[in-house]
Structure formats: C-alpha cells, structure tokens
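Omission of a single protein chain aside, the complex is shown with its protein chains in their original locations.
For clarity, chains are labelled A, B, C and D in written order, and residue numbers in each chain start from 1.
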Amino acid sequence: MNYDVLVVGSGIGGMESALKLGDMGYKVLVVEKEPSVGGKMILLSKVFPTLDCASCISTPKMAATTHHPNIDVMIYSEVERIKRGRDGRFQVRVRKKPTFVNQALCTGCRQCEMTCNVAVPDQYNADMVARRAAYIAFPQAVPKKAVIEREGTSPCSFACPAGIKAHGYVALVRAGKYQEAFNLILETTPVIGSLGRACYAPCEGECTRGDLEGPLPIRKLKRFVADTYYREHAEPEHKPAGEVKDKKVAVVGSGPAGLTAAMHLARRGYRVKIFEAESRPGGMLRLAIPSYRLPKDVVDRDIKNVTALGVEIETGVRVEDPAGLKEQGFDAVFVATGTPGTRKLRVEGEDLDGVMTSLDFLRRVNLGEKISLEGKTVVVAGGGNVAVDSARVAVRLGARRVIVQYRRSRAEMPAHDWEIKGAEKEGVEFQYLSAPQKFIGENGKLTGIECIKMELGPPDAGGRRKPVAVKGSEYRLPADFVITAVGLAPATEQLAGRLELNQNGTISVNPETLQTSVPFVFAGGDVVTGPSMIVNAVAQGRRAAFFIDRYLRGEELEGTGYDYRMPAVDKQKVTGRQRSYRTLAPVPGREVTGVRAGDFTEIELPLTVEEARYSAGRCLDCGVCSECRQCVAACPAGAIDMTMRAEEVDVEASSVIVSTGFKLFDANLKPQYGYGKYKNVITGMQMDRLLAPTRPYNTVLRPHDGKVPDNIAFILCTGSRDCTVDNPLCSRVCCMYSVKQNQLIMGALPLADVTVYYIDIRAFSKGYEEFYQQASAMGANFIKGRVARIEEKEDGNLVLHYEDIDNGGKLSRAEHDLVVLSVGLLPNTGVFNLFDGDKLEADEFLYVKEVNEDVNPGQTSIDGVFVAGTASGAKDIPDSILHAGAAAAQAAAYVERIRMSK
Amino acid sequence: MPLPTGDTIGILADNLRMRNSVLPISAKSATSWARGLHLPRGAKTVLYTGMMYQLIPYIAAMSKAQAGIEDSFLANFVKLGRQVNKVINISAFMAMPPKSMRETYNRLLVNIALLLQRAGVQFGYLYEDELYSGALVYDLGADDVLKAHARKVYGTFQKYGVKNVITVDPHTTNMLRSVYPTLLDGYDLNVKSYLEVLVERNIEPKNRLDREVVIHDSCVYARYENVLNEQRTLLKNAGVTVKEPAYSGKFTLCCGGPAESLYPKKARARAEARVKQLKEVARNCVTMCPICYVNLQKAAGGEIELADISSYLVQAYC
Amino acid sequence: MSDQKRIGVYICHCGGNISDYVDVEGVLRAVQDEPGVVVAKTAMFTCSDATQQEMVRDIREQNLTGLVVASCSPKLHLFTFREVARRAGLNPYQYTQVNIREQCSWAHTGDRAGATEKAIRLVRGGIARTNFTEPLEPITIDTVPKVLVVGAGIAGLRAATGLADLGLSVLLVEKSASAGGKVAGLGKMYPHEKTGREIIARLVDEVKRRENITLFTNAELVEKSGSIGNFRVKIRLGGKQREEIEENAGCIIVATGFDTYRPREGEYGYGIDGVLTLAEYKELLDRCGGGLVRNGKPVKDIVYIYCVGSRQQAGEKPNRYCSRYCCNAAVHASIQSSEASPGIHQFHLFRDMRTYGKFETLYGRARDQGAVFVRYSESEPPAVEKGADGKLKVTVKDLLTFGEQIEIPADVVVLVTGMVPARNEALVDVLKLPVGRDGFFNEIHPKLRPVETVVDGVFICGACQGPKNSAESVASALAAVTQSASILKKGYVELEPLIASVDPGLCELCDVCAGACPYSAIERDHYQGKEVARVNEAVCKGCGGCAPVCPRNAINLKGYTDAQMESMIDAMLKEIG
Amino acid sequence: MKEEVRDIREIIREEMLMRDKILAVLRDGPKTVPEIAQALGCPSHEVMYWVMGMRKYGHVAETEEEDGYYKYRAVAGEGK
Partner (left out) sequence: MALVNPGFVDAVKQSEAFNASACMNCGVCSAVCPMGIELLPRKLFRYVLLGLEEKVLENTETIYSCLLCKMCEANCPARVHIAENVRFLRSYINKKVFKL
C-alpha cells in the first residue's frame, strides 16, 4: 500500500495532522497502538480554559479521522520500523496486534466484557477501577470494538498435554461459576472426575505461583468442579448433537483415549460405538487405578458424559481385526486398546500360585473379586506407580506385612514421591537395591523369594545407573503372595499383519494425525505411546477425533494446525507485573488416615468450597485472558476468534509525522509524597478521570474509603522542575489542568475546600491568566510553597509539610483528606527506535529534536520526517494543534517536492 | 546563653593545628585496639580508622560536660579556655571516659579488621602515625587549618607508600575520598569504606542471623558518599530482615550528632526524634557511623538496642 | 401538516453531562409518540462511533426521512450528525440538533424536574421543526488557488513561503516600508540563539525567490467582498503613485502582529533616565559587544520589573492577560547581560516566573549565573526613584524573605513590558474580524481551532491572535497555511444553504432588508419588470436579520421558515402529559 | 493504616473472588464502603476497588449519600 504520509499516533496532534492532510487531498495512514484513536485527551474531564467536555470535542475528531475518505486508520497496531528505500520513500512495517475479536462482526455490545472472568486494572481509568481481559477501551472508543488482552497461553494450560484450559476453569472457580468450569473441561474430555483424582497434573508443575509460595492445586480444583457438578447432576445435561451425520465410527477400547475420542466424534454428529473387551468400560481408569484413589462410581459418571451423547458401548467384545469393522458399516475406526498386557519378570517360579501380575491383581480387585490377604506377607516387585498402588491395595486387603522390592534406590524410583510417602504412612515397607531371583514354592504354592542385593553400576545409555547384582549377597525372603509390577505392554499380537506395528508391539501411526497403515483406521493412547498417563491418552483421543473428522469429511490431514494455542507466556514477565505479592499459602493437602482392612474409601479429602475459592483466587492470570470461553458463548455476533494472530503489514509513505505523545511522570518516583502507599494521594490524571463524565466512581470519592472529600490539596510541579527526579523542565500543563480541576471540584462538590501548593502559577497562554483569576475568585486557595513531604494519618487524612513562603516563610503543616499530585509530562522515548538507517535525533531532554525550530517547527533530523504535538516537548492542546498544523504543512510541502522531482 | 561558638571552634582548630587532632588522645589509646592482630605497619593497602571510633568515648565524656556548659556561667570559661589551651590541653581534662567504654569501641575496630581478613584483604595499619581526618573543622568552615592538616595526613600516606585506603566510618570516607582531592593537588589515593570492600569481595556468611533490625543510615554515607546498598546487602546476605524506618536511605534523618560539639542540647533533641522513629519499626537498630552510634545511644533510653553494623557482620561472617 | 415524515429521535446521556441533571429516559417516554416519530432511543454518547453506526442502520432500515438528535450544542456536533445523515443517504438538512446540554442540563443543575421538562419541550420543538424540513443542497463555489496574507512579519513571511510550497499563489501585503516586522529588529533570540535579523533576512530572501509570491510593501487591504473560496480584495499601494489594485483570493490570512506595551509616564519610574522597557534594553544589549555600557558608564547593577502592562487587575481598562513571552525574554536578556559583563548584579522583581516548558532551563541558567529573583505582590508594586547618589533605587517588599521592605540600587531598571494588540481598526472593519476582550483577534475555538475565525476563509496567526514568541508565531502561521490549503487544494467549497431568499413576487423593494443585513448580501435584481431585492447566496450568512423586518413577509430563511418556527412554538407549549 | 498497600493488580484481581461475598453482605440492605469493609474484615481501600469494579459492570449501584459516604445496593438481575 502506498501513502503520502504516515502518521504515527492518533492523539490530538496525530488526528489534527491527519485530518488536515486528508482534507488537502493527501493519502494518509494513521497507526495507533491502542484499541481506539484519541490519545490521552479523550480521557480528560474537561479542557481549560473553555471547560469544554474533552469527550465532546474529541469524539468528532476521532470519528472524522476514522471516516475520512483519504485516511486509513490501523488501530491496535505498532510501527515496527521505518526505513528509507532507495527511491527516497519510507518503507514501513506495521505489526497489527491480534484483537481476538473479528472487528467486522463486533457490534460493541459489551457482552464479552460483562461475562469475562479476569479483572485487571483499567489503564484508561488510571488504574482506579477494574476492567476485564475482554474489553472495549472506553465508552467513546472509536472504533467501538472489543479486544481481548492475551499475553500468551497461561503456563498451566500450555503444559496440559490434552489442552485442557486449566487457567480457564481456575478462573471460573474463582468467580464461583462451577458449572461453567465443568462445561469448559468437558469441551476437551469427558473423564473429568477421573482426571481430578488421578492426573499427574503437569499444569501444577508449570504454575507461576509455584515460583512464589507453591502452585495452585489445579487438579484438586478439577475434582472440586467435577464433584460439585456430579452432586447436582446425577445424569448429564448435555444431549446428543442436533445434527446427526450418516457416518459411523467404531472406537476400540473404552479407556480415557477411547472415551475422549468418542465424545468429540459424537459431538460432531457421528454415530459412535465403543467396543470394550472387559466386562465393564473405563479401561485403566477402572482396572488399574485403585478405588481408594479413584472411586469407580466416578468413572461410571465420567462415562455417562459420553453415553449421554448417544455413544453406544458394547462390553465383553474383543476386536481382533479393526479393519474388518468396515464390513460392519463403520467408516472409520479408532483403536485405543491401551496396554492390558504385562511384562514378565522372567524369574523362575512366576507361575506359582500366589504370584500374580500387578495388573491382574488390580483388575480382579477393581472388578469386585474377593481376594483376601488377611494375615499374609505380600511382596511387590517393582518401583512404579502400579507397584505402589498394588502394595497399598494389599494393605487394604488385610495383609500383615507388605514389602515393595525395588532394584534401584529410592532416588531412581519412578513412582510419584507422594505415592511412596502415602504407602509408607500406611505401613508399607520398602526394600531398595534388591531383586527377586527365584520364587520358591511348595506344592505349587508360593512360600518365599530368593533375593539378591544390588548396587548401582555405571549409567546406561539413558543415563540411568544400571543395578548390578552383588555377588554372594543372596538372601531369602519368606512371602505368602507376590505381585510383579515390572511394566505394562500393549496386547497387539493378534493385530500383527493387519496393522503395521512397532518392535515393542505398539501400533505404528503418523504421529501428527494418528492414522495407521490402514487409512480409515486411527490409533492412539497407550497402544501407540506405550504405558503413559491418563491425560496423555486424553490428548491422543482428542487428536484422533479431530483427524478422523477431517478424514471422514475428505479433507487434507496434514499441516492443518491442530493445536492453535499461543506460545506460553514468560513466567518472569508475569511475576514482574507486580511490585509486591502478598503471601498466599497453599491449602495443605489432607488425607484420611488410618487404613482399615476392606476399607477402600477415597483417601484424598476434597477441597471445601472456601478452599477451592481461596485456591483459585491465588491464580495470577498469567496469560491475562484465561480462555474460559465465556465470551465465545456470550458473543451474539460470533465475533470472538481465539485463533487470530499478529500480522505484519508493509506499506510505503513519502513522509512521516511522528505524534507519539508524552508519558506521564510516575509519581512513585517521588517517595516523599507517598503515592502508591498512601491511599488518598492520587495523580492529576486520576483526578481528571474522577471528574470525567465517564468516571470510574459515582462521583469524586477518595480511594481510601469512598468518602466524598471536602478538603483537597493539589501539589504542583510533581515530577517537573525537579532535579531530584532528573526533570528540570516545566511541563506547561499542570498548573492549568489543576486550576481547571479546582473549578470543576468547586462545581461538583460545593462544600469542598481546594488548596493549591505552587511555586509559580504558569497561566501563560490566551485566556489562562483570566481562568486562574477566576478560580481564585471562586475560592480556590493558592499557597506558594512546594510541599516537602506528606504523612498519612490513621483515618487516611494527609498532613502536608511546607514552607508558607508568601506569609513570612513560616514552616507549616496542613491536613487534607485528598491530595492530588499534579504530575508532569515526560518524553515518550520509544519513538527513537522506530527508525532504521536514518537517526531520529533527540534533544538533551530526550524529546524529538526540532532542528529548525525558528522557522520550521516540527522539522526533525530526518529529511521528510516531522514531529507533531508533545513528542517534541510538553504542550497544551492549542499548542499541539498549531504544532500539528505546522507539521502537516511541511509534510505536505515535502510530498509536493518529491512529486515535482519525479 | 549559648556556647561561645567562635572560641569553641578556636579550641578545636588549635588542637588540630598543634596536636593533630581536635581532641587529642594518647597514641597508646588510639592504637591499643590493634594489639594482637599483627597488622603490618604500613602497606600498599591500609585500614585507616581516622581515629573516629577511638574518639567516641572521649566525645561522649566531653559532651556530657559540655551540655552543662551550654546554659551556664561556665560558658565564659570557654573564652578563657582558648588562651589556656594553647599551653595546656584543656580538652583532655574535660573528658576522660571509663575504660569499659573504650574497650567496647575498640572491639568494633577489631571486628572490622577481622571481617576484612575474612574477606581475604591484605592490609596494614599506620599505628601511631595515623592522623585524624579533620572532618570536624571542615564542617565548621575552618578551611585553612584543614588544608594544612590534610597536607600532613597525605604526607604520612606518601611516606608509607600507601595507595589504597580502607576507611571504617562515613566522615573519614568523605574527607579522604571527596574533600581532600579538592584541597590537594595530585592526590591519588583510592579510598573505600570497608562495607564497600566486603561487598566487592563477595564475602560469604558463615552463620545465619535470624533477626529483624531497623537500619539507621548515616547522612554522610547516604547523601555524600552514596553508600546505600552495601550495608543492606551485607545484612540481608546474613539472613537479617532489614526494616526501613520513616526516612531511610537517601532520605535518612540526621542523628543530631554534628551539632554535638557546639549545641549538645539541640543534638539531643534531634536524637530523641530519630529514636522515636526507629523504635516504631524494630527494637534492634543498626548504625554504621560512630557519631550516630554515640548520639542515638544517649537518646535510646533502653527503648531500642543499638549496635554498630560491624557487630552484626562479625557474628555472621567470621 | 405537510406529508408525514418518518423521524428518528436520539437522546444523549452525554456520559453524565446530561443524564446527571435530566431524566433522559423520561424525555424518551414523553417524546416517543410525537407525530412522525418512528424510532426513539437514548444513548450514552450519541456522538460515539457505535451510536452513529446505529443511526445509519436505523435510517436505512426504517426508511427515515427525518433525524433529531438531542444532545449538546450544534457548535459541537451539527456537522457530525449531518455527516451521519449523509452516510445513511438522508439529506443532511433533514436533521435537527436539539441542545439539551448547554441550554438545559448545564443551565439547570439544581432542578432535575424542571430541566427534564424543558428538555421534553425542546425535543418536541425539534421534532415539530423536522416535520417541516426540506432537503437542501449546499452552495458550491469554485475556489481561487491564491491566498492574501496581511502582514509580512515573521508569521506572514513564513505563511507565504508555506503556501507557495504547496503550489498556492500568495499576495503578501505589508503596511510598512519593508518586510520583517518586529523580529527584524531583534538580536539574539531564545531558544535557538539566532538573531532576528538573520532569520528575517533568510525568509525575505525566500519570499523574493518565489515566483508565486507577490510582496506589496507600503500597502493596505482596504476592501473585501465575496466569500470563502473567492474573495475579491482591494489593496491600496502607497509610495509615490497611490494606486489601488483588485485581486481575487480564496482565503485570507491575517498576521498583523502586536504592539509593545508602552508604560505611562511615571509608571515604575518610566521617564527617569535609566528606566527602559525590555525592548529598549534589548537594543542596548544588542549594541554592546564586550561589557555593558550606557551613556559611557558601565552598567553594574540591573533591576528588572516584570509584568509591566500585563496581568493587571486594577485600573482603567486593565490588561488582565499574561503576555506569555516576557518572562522568557527577560531571563534570556539576563543571561546575555551576564555573558556581556560577567560579575554584574541583576535583580529580577517578578510575580510568577512563567518560563514554561523548556524555557525553564533559561530561568535556571540565569539563577546559576547569580541573578537574584525577588517576588513582589501586585498590591504592593515596586517603586523606582532617582537616588541622591545619581543611582536609581528600587524599593520593594520581598515576599521571599520574611516580606521585608528592601531597597535595591540600580544603574538600569528594565521594565519587562508585555504585548498589546496592534491598532488595526481599519482592517477589523474591512474583514469584520472578531476581537476578544483582551483586544486580540479571536479564534473560533481556542482549544481546537486556534487559527480559524467566525468569518469563513479568514484565518489569524502569530501575535495578532494573542501573545506568542517568534517560533510559536511561525507554528501558528504554518497551521493557517494548512487550514487554507485544506480548503483551496480541493478546488471548491460548500457553503451553508441555510440562507435567506426573497420571494420576488411579493417584494416591492423597500430596501429595509438591505439596511438590516450586516453582510451586505442584499442586491438588486429585476423580476417581471420590477426591481426587487435578491440575496447574494455566497455572501448571506443566514443570520435571519432580514426576514422579520420585511413588511411584506417576502423573505424566508431556509431551514427556519415561518411554518417551522410556528410549529416549534406550538409543540413547545403543548401540555406535558 | 500501617499495613503494606498491596499491588493494585493483585487487589483488583480479587474482585471476582469477592463479588459473591460483597453481594451477600448487601443482602441486608445498602451499605457504605467502610461498612462493607467491616463486614468482610478487609481494608476499605481494597473494598473500594471491588465495589467500584462491580458498580462499573452493573452488579451494584449507589443509593443515598450520608455524611459524605454513599451507600451501595445490589442490583437485581446484575451484570448488564
């Protein structure tokens, strides 16, 4: 795209330049980094000395700028660099930030904002009130369109293999929206209750709060959500998809992968049937996980989430030939049969009565078979979670003594630490660096184990130190029952020759699409990955459903961008957003203590409502937007688009006007005044917001307690004319905006006293002196003397210390109930990074330097680049307008000159 | 009736001129702290006490006498005193502190030396050749006296071939680092406070001090010499929770000490005001200037526990 | 009632500007059933982009033929909503602005019920008027690509070159014998330390090199007719052959500058030898190379007295305004003086130091050099006398030092005099320029439209609009260039059709209307054999002065016809339900 | 008063957490900010942020002023 002039920034200076150039017939591009044009002026209450409402005189300019036939406006965009091309024109790269709201569809109805669950300080109200992550900048925004603030994917959500929006449901729990939280998780997986108990929760490992006092209990929050929902909804609320397709999909296996895939496919309208070899559905959820950890009624209820969609589950059916299901009318098949096979120890005596594989042991117990270990000594061989689970089940079956035997040391043990500790608490013994060599029996019945001690040798290829038997260290361990828990494996023998398999027996698939060697057969979960975690199986099920759907719709499978998550947000940036953190200790985990034989009660106690809310309240909203998707549901226009990404646009312009404005002095840099520490010390911008028609409070109230102030002080020259903060300059506007505020306060709060502490009142422009005299006549009290420091009293009132210069220089103090720091203006130094090649020079105060101020105001060090408004020094609005007019005249002249030379 | 200012300044200036110290004490008293430390005499790097810590007990004793003078007929005596002082050192009569007090203050210097040794610094000491820096006469505007004295001090350093000076108190740091260069041509000493040296050397703590202290910054460190972070770093590394009083760091409130020699009562009032602020924050208070220490101590009235920073550091780092 | 209109009514909360004092929803209820109303709504900000778009949608979807917006003064948003109507395909003149803010909510902040009632009546009136509106088209005039610039000081000169840069021709008219104005006489100026002479010489050179700039010196604008886009101007040339030339110009830029305040005899000792105005002192300073000398004697002690002729509260016709440039100029002079004569003593007697913005550094430099600043109160001004020793002595109460009365000896007393409006009665008369209370020319809006005047096509810049330094004058000159070019580069202008028209059938040419017209817009014409009055469309401003005086009711004002006015009155007086 | 003022971002973030609690407190009738603060046991300046955020999004509205303090009431059918 080609423009005559690029205008950077759409404050009053930028708009004025653009409008005048547009009127002259030049093509103008305005780039604005905020979601609305208007700059800072639109946020003011009224303007001096006319007391025009700032909104009222800004909005016509804003509307005129955006509707002008010769002006294009790019909002929420930043100029990345400006470089002069060989033809002398400027090559400009603009980065359009994603708004995540389709601007063409958005009607500005604010529904997204109303339903959003993340509150952040509203920068357009000078941080005095909250806005939402989804928001419209301010009521008079032009264009009046919503944007969603997203810094990236929150680390928790990014860590979830299944893509469950952890931050989303945490935010919903925080807001007390438990049902919405449930439904959000349900968008990804049906096995919510199960994950809430048995997930290894990688999200918690990434939680930014973990860098402070400890992560949020995200898994337990999920359990809380599921429990709360299931308590109220014994049966699912959701119904089969409205539109049913005529295609059928078979899912082989009803574990977490199969259930998740079935749910997603059914939701898309496919007719889905699950085949399950066991007598009850649920796969490992039901068979492998002990019910003290995951009660089976929870699994049942999770499964209902799938069957409610019309998915049929047939149990007791072993599918030998998945491809053969085509003949039964299935258009696609998903194989998710898991790892029901167990590896052998390959030790003599493994067939003895009293030796059982862990999976077999757990399955029998979980399916209700009566196994009594009353009074027996049980040895579990293995160091994984399954081994520990088996041991703890054995305890519950009444074993007298339970020993876990592991070849390596505790440090190498793959079982989760908390599992080991739990087992230890229940009396399980651990024998490390020891391995069975032989199971000894009498009459085919186990009586003991011949063991050998091990030591750790050099590391193997995987970096793990390999256990080596210690010669001559054999010993004998009497045992009544041995459970071998040395690993799980897929049972895919019968598939050989039908589907391509890997060496270890897993099914070979395209890792992106999960398609097998037979195009209509997809496979996922443990049968593909080998033994893994539930949430990984869920991830595979979800992925499979996505690609099966594409396959069935005849769409290209590869390169479709299945995972649209943004990159994870940088945790250091997150913690850097706040200056301080209150310590919010994690809720300590609580478990049922004292295990009794035959008692399979769930041991982990749930979070109470208070604990859940408190815990969710610890969330730092890392990504800002939590992706709770409430706005997506609420938007009547369907405008929310979370897949939107930043875009880079290249344009050309003959001339450039920088009107990047100023920044306000940060009152924190003047600690003597206690800003940020004393609640009733506010800045001039905050007072302007309090006085504006779109004010954050119902009237002028002091932030300490909402009292209507009745004795207000203004401290002029805060951050101006002050070498202690390295700004010797006068900011030109503070005297007058304070005088304006005096007049407005005296109008709004007729009983309030107003005192202005000043060094010199700089009412230097047309009508200003008269305006100042008027405020004085209205009763504003002007005291010459810079306030030296402020003290806060218990009631929030403030004591100001100063020298009362005009009255003989008395050292004085005065009490006020609200103090306004009339903060000054500082240069916005970001502008100097815009240019590549030519150097935009700064003056000694870091404003854009005007190289010929005497006759060419606004001319910069770069030929063809002009500066308008406060970017070259503090200015009031009329001076900015004049300056912008001057910049426009010269930019136009420059464009003419370029045209002539061609 | 106030103290006759000019005569007091005169006595102090005369002392410096004739006896090399505003308040002359014996060489034995000044150097006794170093006994047993086996510090080499002179070196490229020296620990320079500037006599401040040694003088504290004497100042304390003297100002006790002087506070009485401030409003009494004795004031007239000072006038006469200046004449007498030229012959007999009257200030020595006025002030003789108890032995225990001298030992306490000597201990602080030992602490500092131990800390520097622990940090691996090789340094010597000038023993009885060490001179007072002249801070007090500088403050009182007796510039000519000071200039002559400064030349003497610098001469001593040159005699020993000293290049680096490690100071132990803010006033001496300021004089040697910022004032002398403006008085002497070719002045080339590299002057650092021991706190700066310890931080530079990354000294590692041996013990953790789980304690909460309020920090009283010295005006001279904070506002003249920009020594603000070092003391905090050292304390925090030692596990100490450092609390900031109202007025801290760059805006620290004066202990009143500088008024001590002329207006003891004013000095006392300032100290009391400061103690009030400090005790609001914590019971234990750490100082890093002998003048602050002595002046606040008098006003502390047992309501706060004052300690020189070296006492804390020696516990943690040695 | 004529053919029934389909009207949309939008009532604005204006944030809280209106709704804090008027029951906006109540107004809506009271007017939504008025004749013709099809759509009636309220909005937080009717001027917001979102509401504008809603209006466009309503107009299109509901086939509206009339639009009423009840919000603020038409001064603010008349053009906003006309543009809305135009975008929606509705004739912009079918829209009526009702002012329920300035005329209602802001005027009756203590009486919510009363304000609400008044708002209802005003809106009803607006609806009634809209029922009688007719589509009108703006009057289009081709523009002349030439600008008349009056005054060839720094602002006029820079305006001329700026216009020429944009391809516009310029007639530059200067009253005095040479171009350059006050700046031409200045030595070093702040903040750039260039001399006025250099700057002006460069600009005059530029002007002379441009073919499309014609500079007339010793010349005056004596007559103006026509209107924006095509003024007809008469310029009287001085010199030997006094002649008048006529020219056309699309716009006029006025840059006639200021006069220096001249103290009364005796004001702060003015008249005593050694008491100088700042301008006089600057001349002395500019003449001095090394060492400040006056009348052969070295100047060692200088006292400056600020705000002479500015910020006056008392007296006859006081200059209440601040002259803006003088604090900066005085400290700059102080710096120059110190540089010329190091070691001199300078005392500045000020009220408030107004070295705004970056000029603060000048103030700082002057203090660093040792200048002493003494604050005086306007109620106890300093007194200047000749002392017995021949030196001047200035007595003043120093507010900065316990309010003590002090006496300062001085070799020179500099009265820091401000700016006063230049005397330009003839020009004001020719151009009908509005003059503010301070005597300077008035802009149309001090905040957003600082170079435009109420006379379309006539712009003001430089110090004639208000005190400015030279760089600021240049900026405003260029802003006026931009303003002119944005009109003239388009090639045509559109004028308001809300003007008077004479029904020639009824007119009997009594000439009463011509007497009532302040713009000389009534001309004579022939109609069916008789002489009648005719309105020059390009000149008529639609003020309505002629219509009521016509004894035959032959004159109507478009957009404000008798029928419209009467219907409004009826609607406003109707019972509130 | 002497307690550390928390980071504004942290206080504001808690609005979502505090909303139900504040509405519960207002069930008995309109209250001023200090009254709500007392009922919740939270500092009044923090309550100020929450109540004003809720006001902005239509959950509460001000009623009459008394001795310089406005009372806030819960808005039925909140959130529009």
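Note that a contact is a pair of C-beta atoms (placed from the backbone, for glycine too) under 8 Å apart; a residue touches a chain by one contact, two chains touch by 3 or more.
Computed from a predicted model, the values in this text were never measured in an experiment.
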For the chain that was dropped from the view, give me its touching partners among the shown chains. A, B, C
Contacting the left-out chain: of C:4, C:401 or C:553, that is C:401
Consider the whole complex, including the chain that is not shown, and state which of B:103, B:128 or B:143 touches that chain. B:143
Which one, B:259, B:275 or B:316, makes contact with the chain that was left out? B:259
Check each of A:52, A:389, A:480 or A:722 against the chain that is not shown and name the one that touches it. A:722
Just one of A:33, A:401 or A:789 touches the chain that is missing; which is it? A:789
In the complete complex, the non-displayed chain touches which residues of chain A? 672, 717, 721-724, 759, 784-789, 801-805, 809-811
Could I get the residues of chain B that touch the absent chain, sorted low to high? 2, 5-7, 9-10, 13, 138-143, 145, 219, 223-224, 250-251, 253-254, 256-259, 262-263, 266, 270, 273
Applying the definition given at the start, please give the residues of chain C touching the unseen chain. 300-301, 343, 345, 347, 363-364, 367-375, 395, 398, 400-402, 404-409
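One rule holds for everything that comes next: only the chains that are shown with their structure count from here on.
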How many angstrom lie between the CA centroids of chain B and chain D, rounded to a whole number? 54
Provide the C-alpha centroid distance between chain A and chain D, rounded to the nearest whole angstrom. 26
Residues of chain A touching chain D in the complex: 113-115, 117-121, 127-130, 132, 171, 174-176, 577-582, 613-614, 616-617, 619-621, 676-677, 679, 696-699, 701, 703-708, 710, 792-794, 796
For the chain D and chain A complex, residues of the former touching the latter: 1, 4-10, 12-17, 19-20, 32-34, 37, 44-45, 48-49, 51-53, 55-58, 62, 65, 68-70, 79-80
State the interface residues of chain A toward chain C in the complex, per the touch definition above. 20, 23-25, 47, 49-50, 52-53, 55-57, 59-64, 66-67, 107-108, 139-144, 692-695, 721, 728-732, 760-770, 773, 784, 805-809, 843, 845, 853-858, 873-875, 877-879, 881-886, 888-890, 892-893, 896-897
